[in-house]
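The complex is shown incomplete by one protein chain, all other protein chains being positioned as in the whole.
Order as written gives the chain letters A and B; numbering starts at 1 within each chain.
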Amino acid sequence: MQVKKRVAVVGAGMTKFMRRAQETGKELAFEAAKQALDSAEMRMQDVDSVALGSAPDAFDGVHMKGEYLLDGAGGWQKPYSRNFVGGGTGVFSVIHGWWHVASGLFDTCLVVAEEKMSTCLPHPQTAFLTIFDNMIERPLGPNLIWIFALEMHRYMQKHKIPKEQIAQVAVKNKRNALDHPSAQIAKAVTLRDIMNSEVMAWPVQRLDISPVSDGACAVLLASEDVARKITDSPVWIDGVGWNLDTTYWTNRDLYFPRYVANAARMAYGMAGITNPRKQIDFAEPYDPFDYKELHHMEGLLLCRKGEAPKLTKEGVTERDGNLPICPSGGLLGVGNPIAAAGLMKVCELFWQLRGEAGKRQVAGDPRTAVAQAWGDLMQIGTVVVMRS
Amino acid sequence: MSDFLRIEGDFPVHFRYTAGIAGENFLREIKDNGRLVATRCNNCQLNYLPPRIYCERCMSKLEEYVQIENVGVIQSYTVCTQDNEGKQLAEPVNVAFVRFPSAHGGLIHRTSGEVCVGDKVRAVFKDKSSRTGSILDIKYFEKI
Partner (left out) sequence: MPSQPQGTGLKEEDFEREKVLTVAYQPLAKYSWATGVAISRFLSGLKAGEILGTKCDHCGRIAVPPRIFCELCFKRSAVWVKLPDTGSVNTFSISHIATDTTRLKTPTIPAVIEIDSTRHAGFLHIIGEAKPEEVTMGMRVKAVWADPEKRKGSITDIKYFKPIK
């Protein structure tokens, strides 16, 4: 694979993640974009291109959401484009931006991800109902949670994982998020709180699920020569990968996300990673539900199939463990404004790899990390590998 | 083979949009004080109407609100004879794009009668007691 230019992240910014923001989507996008620009001491005229990611128009309730958000995202009179791959969008936005710079077409690209889910009533979930097949699934009266419950249950059954081991992930991430300034529902919850929470669709309980959120994030990308002029510590995007599986989810075995593994192999191949468990210092896999962190750790080939719960139980994935997972607090703790959530993980990689993560800082001078997002009908894996 | 060709259904969502930080200030000025405000970018020397908290050109944060004098100019107009489902309206509705000399941007609104491009117009507000903080607190624009 030929890459013309090495690409670095040189700035990052994000809003608070909130259940209901007063700000419009444009204003949220602006606050994040502005912070990213300011953090790199760059002006809008230094930005050659803009890549924006946002999930369904039906959340914000505006048609052509990309165009709507443009002026808040710095897209005025720029080459601007929008991407959307469901929950995979946040990390995919970085890949979308990476194309602009790695191809040699542009020196800089501002990547923005935004979501304002609180506009959609009665519940953003109702905007999702058509994810089920209209002909042969919707007449059964499904709820979006069913999809997660069916995947979670298959994963648990295949590897004989007790629910407590999965709930442990929610405890860890919600606690980690106490140190994240943008966190929506950081809390020191106990295992008992999770296990006692309302059963939605077994095995999914209320506290297994990340919250509905509004928010935005942004990162600034630059080609190698330009990056070195902007900052002494650029963080390199050394590998990108994305892969999708068939929409016919009932014809796949859900216990393992092979499309995440495919995306990971693509990214690791580019980054020269042959032994992820040893060569990755920490990871931010996508955790909209607690079991997803485990599912994705295995999809990212950070451990064997079925081994992720054991690593969690042994404390390996704690912030001070041997392989910290979601030191940010993840979606479970910081919040889940769909597209912005994935980009939050990339922001976390940026700050951690520069030693700027404050109280969340992973010790031991981490050099290599991976962020991953997931979405659509359990279909897409989007992966980036970053190095300082 | 020719049966079961279609399935009908809906998309059961409705929306509640916030005005946003700038929009809130804009509509509250209309509601409480019967006046139009814009936000000023000193860097680009522009007054944005409707106001926004950011300048789209230089991405500065805009926090200074300036009053816009209630004298506008018709930039363009149209006359609507159908509603948005294609049914004939009882009375045609005149709609115009109104620019203001000191502002960058402008407003789309109804006019009280027929207008021409270049006509000077002003916003006519509802009585304060009937205003709700909506763009419809302006009844229409009328020729000066």
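Note that in this section contacts are C-beta pairs under 8 Å (C-beta built on N, C-alpha and C of every residue); 3 or more make two chains touch, one makes a residue touch a chain.
Computed from a predicted structure; not experimentally measured.
**Student:** I'm checking contacts with the chain that's been left out. Which of A:K4, A:R19, A:R43 or A:R192 qualifies?
**Tutor:** Once the missing chain is taken into account, the touching residue is A:R19.
**Student:** Specify the residue from the set B:L5, B:A90 or B:C116 that touches the hidden chain.
**Tutor:** Looking across B:L5, B:A90 or B:C116, the contact with the absent chain belongs to B:L5.
**Student:** Could you tell me which of A:L70, A:V101, A:M117 or A:A149 touches the chain that is not displayed?
**Tutor:** A:A149
**Student:** Taking the full complex into account, find the residue in A:Y68, A:F256, A:F282 or A:W351 that is in contact with the omitted chain.
**Tutor:** Considering all chains, including the one not shown, the answer is A:W351.
**Student:** Which parts of subunit B face the unshown chain closely enough to count as touching?
**Tutor:** With respect to the unshown chain, the touching residues of subunit B are 1, 3-19, 21, 23-24, 27-28, 133-134.
**Student:** Residue-wise, where is subunit A in contact with the chain that is not depicted?
**Tutor:** Residues in contact with the chain left out: 12-23, 28, 31, 35, 39, 61, 122-123, 125-126, 129, 132-137, 139-143, 145-146, 149-151, 153-154, 157, 181-182, 198-204, 214-215, 246, 248, 250-251, 253-254, 347, 351, 356-358.
As a convention for this text, only the chains that are shown with their structure count from here on.
**Student:** Could you put a whole-Å number on the gap between the CA centroids of subunit A and subunit B?
**Tutor:** Here subunit A and subunit B have centroids separated by 37 Å.
**Student:** Could you pull out which subunit B residues touch subunit A in their complex?
**Tutor:** Interface residues on subunit B, with respect to subunit A: 7, 9, 11-24, 52-54, 56-59, 61.
**Student:** Tell me, which parts of subunit A touch subunit B in their complex?
**Tutor:** Spelled out, the residues of subunit A in touch with subunit B are 21-24, 26-27, 30, 33-34, 37, 43-45, 58, 61, 71-72, 74, 76, 118-122, 126-127, 129-130, 134-135, 138.
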